[in-house]
Each structure stands twice: as structure tokens, then as C-alpha cells.
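Here the complex is missing one protein chain, while the rest keep their positions.
Showing chain A:
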Amino acid sequence: MSILATVRDRRRERPVNRPPGGLGRTPVSYSVLVVLGLFAILPVLVLVFNSFKSSLEIGANPLGLPATLDLSNFAAAWRRGNMARGFANTAFLVAGTILGTWLVAGAAAYSLARLNLPGKRKIETYLFVVISLPVQMFIVPLFFLWVKLGLINTLVGLVVIYVALNTPFSVLLLRTFLVGIPKELDEAARLDGANEWQVATRVILPLSWPGFMTVGLVSGLGAYSELLFAVTFLIDVEKMPVATSFFQFSQGYSQLYNLVNAAGVIIVLPLIVLFLLMQRRFIAGLAASGSKG
């Protein structure tokens, strides 16, 4: 039997193991699920609808479908909200956080999982303790330390914080991926004359990329949406990521409902598209990071 046929068979088999149900047998479930679904999605639709309306139209028709699909709000929001700059800042934060976390946490996880590191247990315990520390425990001295180091009001300073915040969880997650790779593989590479760096990047990395994808997704998503550190550690509007500058914009121009809605759609669109493309990894990653967020 070909592999494809096996996969198809297994697919067909699956529903048998699952509890029975169907529209006819579970009308109560379906009605509850639809109500919950409407509760979740209608407010998002209102945002999308209103992003096409003029302020006047919003006043007359605050919740319903727009009369026309007018895109001028998006152009105006992009310009007046200076979103090009905001997205550039966000891109820097997200890329810096992902790369930094991969590098720092990846190296540490590699050492914990596969190298001859003394005091492994102690380091792991430290990481567990650090994960449970609330931000409030260190934010006050950190702020004044960043003032002293000249890192306040800089994107680099914020990236350093994000990388540090993501590292403990990422190390522990990546470690579980790295432990699973057979030792024989890197020993064979070493016998062939590869050094530690080559073993790590050429042998181990390709085998553990799902872990790195999850870590990248969680830390990148965090950097995209983070608010507390961004509003506390950045002062100039020119330096703010797009979500934080949206906040400033929406406070300052609360009457420009249409533009605020359009800007909101622009900001969340990349997230939703990304989620629809890689649902499984999103859910696994966010569940593993375990933040209330």
C-alpha cells in the first residue's frame, strides 16, 4: 500500500474514535457554539465594517455594513498615523527579538541538552524561578538602570529586554527538542572533524527547527503586541512601534473614528493572516508559553 493510501485510510478511521455527533444529534451544542462564535467575531466585523465608513456614516450607522467599499480611510490613516514609521520600528523590534532569542536561547538550550555543562540542574531551576517572576518585581530598577546605561528611549534597549524576557521559556522549550536528537549524530560529525559550532548549526539546527519556529513565533508575536515595556521605556513617538503609536493616535484623535478603525485593521491584518496560515504552530506555541497576555 502506498504511503498516501495509508494516510487516507488513517484519516477515514479517525472519526470512529471520536465521540459521535452531528448537526442532527447535537443541536444544543451547535446553538451554543454559534452564539459564542458570534460573540467572538461580530465585534471584529464591526471594526472592519467601520474602517470603510466616513465619520458621518459611522454616526448614522454605527454597527452595520458600509455603504461603499471606500479605501480612502486606509490611505489617510497610514499617512496621518505615520504608520510607515511605526511599522519600521515594529519590524526592527520583532526581527531583533526573534534573532536575539534564537541566538541566546538556542545556544543555552544546546549547552543544557547536549554539552558537558556543570551545574545543569541549578541553571534549570534558576530559569524556572525567573519564568515565574512578575515583571513588577524588576521593572523599577530596570528602568533607572536603562536610564543610566543610555538605553532608555532606544529600540535596541527594548530588544534587549524582550530577548531577556523570552529567553527562559525558550531555553526550556528548545531543550526538550534538542534532547530528543540522538547523540550518535553529533558524535559522528565530530569524528569527521566538525567543531562545536559546525555541529550545532549543520547537524542539530536542521533537526530542531520546529522548536525554533515556535519560539520565533511566540517571541515575535510578543514583540508585535507588547505594551507595558513599550510605553514605559520609549518616550519619543518617532521611536514607538505601530501598536503603541496607535494608542497615542487613538487617544489624540478620538473623534476620527474612521481613521482609527482603519489603522486598527491595518495593524491586526498581518497577525490574522499569519494565524490562518500556521494555525497549529500558533496554538501549540501560545499554549506552551502559558501567558494570559
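Side notes on the structure shown:
The rule is simple: contacts are C-beta pairs under 8 Å (C-beta built on N, C-alpha and C of every residue); 3 or more make two chains touch, one makes a residue touch a chain; residues count from 1.
As a working rule, contacts and distances are computed from a predicted model.
Among the names given as "ABC transporter permease", "Anti-sigma regulatory factor", "ATPase" or "YdbS-like PH domain-containing protein", UniProt records the absent chain under the name "ABC transporter permease". Considering the whole complex, the residue from A:A88, A:M137 or A:V179 that touches the absent chain is A:M137. Those residues of chain A that touch the chain absent from the view are 15, 17-23, 26, 28-30, 32-33, 36-37, 39-41, 43-44, 46-47, 50, 58-59, 62-64, 103-105, 107-108, 110-112, 115-118, 123, 126, 130, 132-145, 147, 160-161, 163-165, 167-168, 171, 196, 224-225, 227-228, 231-232, 243-244, 246-247, 250, 257, 260-261, 264, 267-268, 271-272, 275-276, 279, 282-283, 286-287, 290-293.
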